[in-house]
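One protein chain is absent from this view; the other protein chains keep their places.
So, chain A:
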Amino acid sequence: MTSRPETGTRVVVVGFGPAAHRLIENLARRGFPGRITVFGEEPRPAYDRVALTSYLQGRSAEDLTCPVPDGVTLRLGRRVAGIDRVNRTVVTDAGQAEPYDVLVLATGSAPFVPPVPGRDLPGCFVYRTIDDLDAIREAAGRAGSGVVVGGGLLGLEAADALRGLGLGTHIVEMGDRLMPRQVDEGGGAVLRGHVEALGLTVHTGTGVRAIEPGPDGRAARLVTSQGGAIEAGVVVFSAGIRPRDELARHCGLDVGERGGIVVDAGMRTSDEHVYAVGECALAGGIVYGLAGPCFTQAEVAADRIMGGTASFEGADVSTRLKLLGVEVAQFGAMSGALDVTYLDPVAGVYKKLFVSDDAMTLLGGICVGDATPYDTLLPFVGKALPGSPSDLLFPGAGATIEVPDDAQVCSCNNVSKGRVRTAVAEAGLTDVQGVKDCTRAGTTCGSCVPMLRRILAESGVDVGRGLCEHFALSRAELFEIVLVRGITTFSRLVAEHGTGRGCDVCKPVVASILASLGNGHILDGEQAALQDTNDHFLANIQKNGTYSVVPRVPGGEITPDKLIVIGEVARDFGLYTKITGGQRIDLLGARVEQLPAVWARLVAAGFESGHAYGKALRTVKSCVGSTWCRYGVQDSAGLAVALELRYRGLRSPHKLKAAVSGCARECAEARSKDFGIIATERGWNLYVGGNGGFTPRHADLLVADLPADELVRVIDRFLMFYVRTADRLQRTSAWIEGLEGGLDHLRAVVLDDSLGICADLEAQMERHVASYVDEWRAAIEDPDKLRRFVSFVNAPGTPDPSIVFETERDQIRPVPVVLEGVRV
């Protein structure tokens, strides 16, 4: 078919979906002189399958139907049963024959239904046609819940539809994440958070064993590969598609090993009179399941039929869509030599760029929750990056990419960059909230907030949230980077996401993040160089350069024998002792070279580090509780000991203090703590965000009357959410006050799992608990760690001569230092 078609040329199209429609529409528009006959097995003409879900939201089938060009003969509700290539005739299942000069196969695909028992029960569906949707809608009327098998793009569409029909909706996905073909693990986690926040239940890593009927013989539950059961009166299979190539197979056309009718670049099959387009075609070894490439194939085939030479050279499968209200985009490659990630778990935004090994060329990207990089960067795929990768993802850091004024920055509210810029200039806005109030940008899904921040920065507003000159990122952002990228060293982090070699601000932050995520002993390898002096010597520095020692006394409960050991150690090393506010004993005045010997004695007696030196859990203070107290209603001391042992060693943005009171009289002062627990007749009340210090604050009631096991679960979540998202040196009180949505938001996250991260938070805490080791015991058993505990590297036995004590109230005290000529 290299010459123009003659009058009377007969084109027969088998299948009438969007690709077939595009083909005949194209032929008609170009004045095809022959006859066109289309066989469709559905009773209606082609319709917009991409917008299928809108049918359930009220659009009529007519609305969705594509207009049929004049002069095309439609044979609808007919199924083609065979192709006679010798006589160039197709035959329908009713025995009608239709001769052709050119045959186009556009038979599309069929949803893959895994061969599980019960898959044919009434109540089981696929999600492909308007008839399918009618049947699902009918079945939904008598079901309370539904399950979608498959968490890909179409599966989420189907889930959205079930949710729209008022069903409690589950998604079962064999892979480890939703939309595995569009997003990676990190993006999948964020996407899952969004989906779960809508009330859908996601089961990843889960297959289907069977669909079981209820007493009425209809599908009643899905049995998972793990043997669990999901009650569901509606089951929708959406686990991928299979090209419908049976006709081609039966008439001897070449098909791919895994299905699909083999075509050349002109969309021609192994028979020169037969073309194949759309989801049934295997073009360049690929079956395309997206509308865009299928349309291109149809246009190429139409051009060839018209005597042209167009060819299909493969297609960009970049995707940008909004499913369940969540923007998801994927463009270019899904891997690369280097990648850079931005993750905001609070806003639910995940963005990742893949770049070449020299970080100069953009290879591709993944976006969840905010597809702005797709819009700005798609034109740059395969080309030089318009800025450094991190700048492109972290717009606040001074991105260099030029976004024009007419570009839409907030798609929810249709606000352009120019509008925001003008508002910032004219109203003198100084922060994101101002921009939101003034323009409505960022008020709906919030995904453009980083862009708003960037526009503010471009307008000369200081929106600095960077940690220090070495990192233009907040602590929470660094935490997510370290978590998602699996970074274990400061060197890698600063090389990839920062500049210079760090300082006393960022290094302890990174040390804390690494410790929160469990990277071994804090003095292991390079980590040792990140530690503040207190963590470096596992003790608290005092004004004369000596250190204090605080053994852990869980819950403030201590045996007489242990009390005696503390007394003996203090006496033998000449230390000053004082009872602390956290119900333990501080031993002060130890020189750095004395610390190992002091701790050898303490460890031998069963003591361990109290982490008084760390931004970490300090103590869980308690009253004696119901065991002794005539007013107590619960065993507060027992709970305090258990909690202190559970959370000991947990590194956090700032110190963490806790207390447990055994009754409402509150003798343990729990409401002044980061987390405080007060016993009730029915269980425990949990208060969070209390503080003493500069700005005293009573803790807020988070949740009431919990049994102990649930209480622990909520505290796990609360602490890990704080550890992940708080700023450097931000106590829980300021953190809660700074949370957008405040205490209600915190409740939603840790009680209702609104971000879908609770399982992660709990798992992270479990890892912490399981990996805890006493830092001091590990130090005194490791000669390499002990090397640092010397007064002078060249005179390890000589005490620092400048450290001198005098006596006051029968104990030592440092001799005051005279500072000459120094402005303090």
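Definition applied: a contact is a pair of C-beta atoms (placed from the backbone, for glycine too) under 8 Å apart; a residue touches a chain by one contact, two chains touch by 3 or more; residues count from 1.
Heads up, the rule we're going with is that contacts and distances are computed from a predicted model.
UniProt names the one chain left off this complex as which of "Acyl-protein synthetase LuxE domain-containing protein", "NAD(P) transhydrogenase subunit beta", "Nitrite reductase small subunit" or "Monooxygenase"?
Matching the unshown chain against "Acyl-protein synthetase LuxE domain-containing protein", "NAD(P) transhydrogenase subunit beta", "Nitrite reductase small subunit" or "Monooxygenase" yields "Nitrite reductase small subunit".
One chain is left out of this view; which of A:D101, A:D532, A:E557 or A:E737 touches it in the full complex?
Only one of A:D101, A:D532, A:E557 or A:E737 touches the chain omitted from view, namely A:D532.
Of the listed residues A:G15, A:P373, A:G387 or A:P508, which contacts the missing chain in the full complex?
A:P508
So that we can see where the missing chain sits, which residues of chain A does it touch?
Against the missing chain, chain A presents residues 469-470, 491, 500-504, 506-508, 526, 528-534, 536-537, 541, 543-545, 592, 787-788, 790-795, 798, 800, 802, 817-824.
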